[in-house]
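Shown here: the complex without one of its protein chains, the others still in place.
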Amino acid sequence: MIEFKNVSKQYFESRGWGQKRSINAMDNISFRIKEGSCFAIVGESGSGKSTLGKLLIGLDKPDSGQILFRGLDLFDINNQTRQQLRRDMQIVFQDCFSAVNSRMKIRDVIAEPMRVHLHYSSTGIKEEVKRLLETVGLTAEDGEKYSYQFSGGQLQRITIARAISIHPKVIILDEVINSLDVLVQISILKLLKRLQRELNLTYLFISHDLHSVKLFADEVVVLDKGKLVDYAEDVKDFDKLTHPASRRLLEAQLPIMPQQASEDMSVKKGVIVSKK
Amino acid sequence: MLEVKNLSVFVQRDTEEIQVVQDISFQVPKGKIVGIVGESGSGKSMICTTILQLFRESRRVSGKVLFQGESLLAKNKEEMRKLRGKEIALIMQNPMAMFNPMLSIGDHFIETIQAHVNISKKEAKQKALEQLSRYQLPEENILQKYPHELSGGMLQRIMIAMAVSHRPSLLVADEPTTALDTMTQLRILDELLEYQQEAGTSMLIVSHDLGVIAKLADDLIVMRRGLIVEYGPASLVLEQPLHSYTQALLAVKKENSTLEQLVDHYEEPMLGSLVEWKPGYWVRQ
Amino acid sequence: MQRFLVRRILSMILALWGVSLVAFFLIRVIPVDPVEAYFAINQIPASKESMDAIREKQGFNQPLLSQYANWMWHVFQLDFGKSFVSKLDVGKELISRFWITFGIASTALLFVVILSVTIGVLSAVKQNSLFDRLTRTSIFTIASMPSFWLAFILIYIVALKWGLLPLMGWGTWQHLILPSLTLALGISPYYIRLIRTSMIEQMQQPYVLYARARGLKENVIVRHHLFRGTLPPLLTSLAMTCGGLLGGAVIVEIVFTIPGIGRYILDSMGARDYVVLQGFILLIGFFYIAINFVADIMCAMIDPRIRLKGEGK
Amino acid sequence: MKKRNKRLPLIISSSLVALLTMVAIFEPWLVLHDPHVINMAMKLQGFSATYPLGTDHLGRCVLSRLIAGARVSLFTTFSILIVTLIISLVVGIVAGYVGGMIDTVLMRVCDILLAMPNFIFALVIVGTLGGGLFNMFIGIVFVSWVWYARMIRNMVLSLKEAPFVKYAQVTGVSRFNIMRVHILPFVFPQIFLLKLIGLGSTILLISELSFLGLGVTAPLAEWGMMISDSKTYLLSNPMLMFIPGFMISLTVLLFNWFGDAVRDALDPKTL
Partner (left out) sequence: MKKLALLVLSFTLMLLVAACSNEQKSNQKTSKQEEASANDTLTLSWPLDIGAVNPHLYAPNEMFAQALLYDPLVSYGDNGEIQPALATDWEISEDGKSYTFTLREGVVYSDGSSLTAENVKRNIEAVLQNMERHSWLEAVSMIDKVEVIDELKVKIDLKESYYPFLQELTLIRPLRMLADSGFPEGGSTAEEIEAPIGSGPWILTDYVKGSHAEFTRNDNYWGEKPKIKKVIIKVIPDSQARIMALEKGDIDLIFGSGQLAPVEYQTLQQKGTYQTLISGPLSTRVLAINSTIAPTNEKEVRLALQYAMDRKTIVEHILNGLEEEAQSLFSPGFPYSDIKVGQYENNFEEAKKILDQAGWKMVEGQPFRMKNNQVLQVTIPYRSTELVHKEILEYLQSAWREIGIDVQLKAEESQIYTQKVRAGEFNLTFNDTWGVPYDPHMFIRTMIGENQLGLYVQSGTAISSEFTANVNKVIRSTDENERRALYEGILQGIHDEAMFIPISYRTNYLVANNGVKRLQFTPHQYEVPLSLFELEE
């Protein structure tokens, strides 16, 4: 369904006196996402996983390579097709509080994409908003409220409702559960799983938390410093992830065990070099 | 070392007063680490700031906070100031925001040292360097660096080095690793643990992440909506949690759990009283 | 830092060039013929021939662009031309008057800094106290008076009734006080508010909380953390105000009869003395840009975030 | 209790502003005498029942002229407010959101205009165009939109990075709608508030230009002009100069207070 072909992207950082340092955000990355699957991309911060999401949704352009959606090159299409693609692809951000315009009522927030893409009557939109709110576990009355009246979990449900309102094929989930409480994370993941089944969606799940990936995704790739370093067809098979970067991510998962156990863990020492 | 008795905290919001911490008692014994875990809004951070009396909004506090036998709540501003940083040191979350962007690391370090010891700037700087080298941050020019030139992990480590520079008898860590990368998080926790064991300091650590608490704590407190749900030795609580809420939290972190099995919300009211199940192990019914 | 400097200097040059355009063309689009104006202020009934002769001589009948080029060429050699009316060297005339105005403006600035820093800091620290309310109310009341009005009151009370200071004119340091005080009182409230708000905002910052957590003394917190954070916005707007001070000096110079640049410019405006007005705009523009440049550099020295902005994001 | 305290200044100041506006609007019905009619026999009268604030040097009712002056002063001030608000919003939002060449050009223009102190620039413009209400209006508008436009642009630049704007972009909402729905509602209140606080200084600027003989001219009655008209009566009839001066101060104070009250009511943090 979606294919990345040798995609590279560099960012430049100026160093004064016209000197520039390039940072490889994505370095010759290729992979393919099957329709109806949940494809996870993991990596530490700075590994290039957010850039990948940005490119796919069209917020940025790659330096080289192609990104194909159902065989169409995303960066070689006319405006009409692009508008259609915008309907097919939606995104949900990590920071749900700033992903919603705080001056708009929730019903207008949810209706916004519909007003662009679907030619519903105003009553039609009203009905649809109500239906969507109920689908994600909220009530019709919530549509009259503003974003600051909701908790993070509820707001994330609203952004999900907004994303599915125009019947997209693909949704990019950019660290959607990271700033939420543990149990709320589970409820959002469950909601997303249900919607995927009902609406036949394809997910691109971007995360740095392998544990949630394991719970939620089907396939996984690991990014490290802009390079695709590891791939597992089934997330249950974490053993297949052998690259040091993948191992680091796995080890960083703090196991729940009593304190005594950690005593024999070797403590690494040294200076952490600034990434800035 | 630190004893909290029947602590309740009320916060003024608009017109009503909300009780954010309800009748909480626990103690941090000398040389031990006590961890408090709970989701956002459970009141766990309130406890830290109440102990140190560091808050901006109007709060009403009842109960007792005893530090080395003295009531902290009875102390005046200047007495509290002298305790803060010297006897009770605080490590806070989001180090990027905690450092004044206009002051260099050296400035921060020196003013911290000078706050409690009457020494010259030069000596303070010397002390800062010693302290930094002890924590594997020996580069001299780190003192000249400004906060935004350093990574969050680095700043957090500097924060720890600063916190322990007066060898406090109690270290309060409020979400010390929350804003950090997973890798860095691990390293910071190791360092904290190492310092605690070496210095024998008592420590109160607060986090929403069970993993963090599990790694450090001797005693563990699970909080929800201002109440203690479960309180006991970490080994016991983690291995065989008694309360269903704790069980739900732990289940998420289990290696082999699947999404379907997990509880996704916990709405049961907590009306029951806290009972001592075993000596030193309390659970709410 | 170097990159920051280079960028600032480049934009400074660009702005200066723009100012020269404004100075030249804005003045030229005005609907009054300077030659006619010249005869009018002398109340001389002029004939067409004599006006044409002067136009010819002054080059007013050449295309505007070549006039501009010619003017700029002379400006580069620091020659601002001769006044159309008085026939005196504009550069010299402007500079000699500029120092007087600058004297007033800088003394006023000193007053502003002293007034606003003391009152601003104190009222932020003692927020909502009687002192805070009282000083702020009185200073805001004073500031709501038109400056010429305030000047009259000051002259009447301090100079005429009490006889403490000279009424008006220019000469000793005593002459400096009332005009600059008038200017300062007019704008201090803005700074008091700025410092106060900024300090109170800083108090909300997590690093202040952290400073308390480390047990720092309150006065150290005020000095190191609160006041320091107030400096960059304070400096930036003080630099902006330098322009405002020069502008406000016009009125003060009128009321106190000080032979400064403002009065000169008002007279030249009446006479449509192009050459003077152009030189003036350029001079003030240059001064203003230079002051802002200095302020930016100072801000960058105080706030490392600005300084390093040019070097990587 | 606390809440009411905060509202109180807003209620009082806004009703005073409303009152002043009413006075300005209903001026023709409120004046006791025609503010323009001269009655030499009644010149320089003191306070009386017929002339509550006395008469001026041409025997006109001072109170009536004060009321008529409120109309001119407020009308000018408000129209300056509205026009600068519109210009700066359009320029700031377009420059900030559209970016590119348009942004560069607009901002360079702003740089240049900002390189001149406001008052002096206004003075040069009004002085060279010649005095009068309209020229003064032009002069003040010309210098006062720039700073706000700059400010708005910077606000827009950071808003542009907000995820909800990014979302609107990737969903295909039109540029115009993004500016209208997602940018304007965030920029407008802040700028309006700033302008409201700046109203007082606009009134002062008008009166100062009038004082220099560059502002409002006869036959309109305006406070600044009333002051400059009665300058020569400073010694013999100081009240003639005092009353309009007092009125200006009062109005400026009122607007400053009103602006502060609005801000405090909106943003409890800063007080």
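Letters A, B, C and D mark the chains in the order given here, with residues in each chain numbered from 1 onward.
In this text, a contact is a pair of C-beta atoms (placed from the backbone, for glycine too) under 8 Å apart; a residue touches a chain by one contact, two chains touch by 3 or more.
Computed from a predicted structure; not experimentally measured.
S.K.: Counting the whole assembly, list the visible chains that the omitted chain makes contact with.
M.R.: C, D
S.K.: From the listed residues D:Arg7, D:Arg180 or D:Lys231, report the one that touches the chain absent from this view.
M.R.: With D:Arg7, D:Arg180 or D:Lys231 as choices, the missing chain is touched by D:Lys231.
S.K.: Of the residues C:Met12, C:Ile27, C:Val75 or C:Leu109, I need the one that contacts the missing chain.
M.R.: C:Leu109
S.K.: Which residue numbers on chain C touch the omitted chain?
M.R.: On the side of chain C, residues 31-33, 36-37, 39-42, 44-50, 53-54, 82, 85-88, 96-97, 99-100, 102-103, 106-107, 109-110, 113, 152, 155, 159-160, 163, 166-173, 175-176, 223-224, 228, 231, 254-257, 259, 263-264, 267, 270-272, 298, 301-302 touch the unshown chain.
S.K.: Which positions on chain D touch the chain that was left off?
M.R.: Spelled out for chain D, the touching residues are 36-40, 43, 57-58, 127, 130-132, 213-214, 217-219, 229, 231-236.
The working rule: only the chains that are shown with their structure count from here on.
S.K.: With chain centres set to the mean of the C-alpha atoms, which chain is at the far end from chain D?
M.R.: B
S.K.: Looking at B-C and C-D, which one has the bigger number of contacting C-beta pairs?
M.R.: If we tally the C-beta pairs in contact for B-C and C-D, the bigger total goes to C-D.
S.K.: Distance from the CA centroid of chain C to that of chain D, rounded to the nearest Å?
M.R.: Using C-alpha averages as centres, the distance is 21 Å.
S.K.: Taking the mean of the C-alpha atoms as each chain's centre, how many Å separate chain A from chain B?
M.R.: Chain centres of chain A and chain B, defined by C-alpha means, are spaced 32 Å apart.
S.K.: Spell out, as numbers or ranges, the residues of chain B touching 2 or more other chains.
M.R.: 148-149
S.K.: Touching at least two other chains at once: which residues of chain A meet that condition?
M.R.: Within chain A, residues 276 contact more than one other chain.
S.K.: Which residues of chain D touch chain C in the complex?
M.R.: 108-109, 111-120, 123-125, 127-130, 200, 204, 207-208, 211-212, 224, 227, 234, 245, 248-250, 252-253, 256, 269-271
S.K.: Can you name the residues of chain A that touch chain D in the complex?
M.R.: 57-59, 82-83, 86-87, 89-91, 93, 95, 98-101, 103-104, 112-113, 116-117, 162, 166
S.K.: Touching chain A in the complex: which residues of chain D?
M.R.: 162-164, 166-174, 181-182, 185-186
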